[in-house]
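What you see is the complex with one protein chain gone and the rest in place.
Now for chain A:
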Amino acid sequence: MSNNNGFENFSTQIIDMLVDTTLKKHGAKLDAEKLDSQDKERIRNLVESLKQSVDDLTRVRKEEGNQEKEKG
């Protein structure tokens, strides 16, 4: 379990670096001031919804994997 958490942290760091270097490469910066509170709320809901969908997909995949192991 600890190895899995370690991998997730590692993966997050890689993604952070990827985003940072891509923005730096194009000399762009994400401007938080362009979003008002309503936009932020909508994006937050969107991200939560997508996160839930991905979690569901991953959970189904894990359950199927466990069932395969039990049968095997």
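By definition in this document, contacts are C-beta pairs under 8 Å (C-beta built on N, C-alpha and C of every residue); 3 or more make two chains touch, one makes a residue touch a chain; residues count from 1.
The rule is simple: contacts and distances are computed from a predicted model.
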Name of the absent chain as recorded in UniProt (options "2-oxoglutarate ferredoxin oxidoreductase subunit delta", "Spermidine/putrescine import ATP-binding protein PotA", "Transport permease protein" or "Spore coat protein X"): "Spore coat protein X"
For chain A, residues in touch with the removed chain: 11-12, 15-16, 18-19, 22-23, 25-32, 34-35, 39-40, 43-44, 46-47, 50-51, 53-54, 57-58, 60-61, 64-65, 67-68, 71
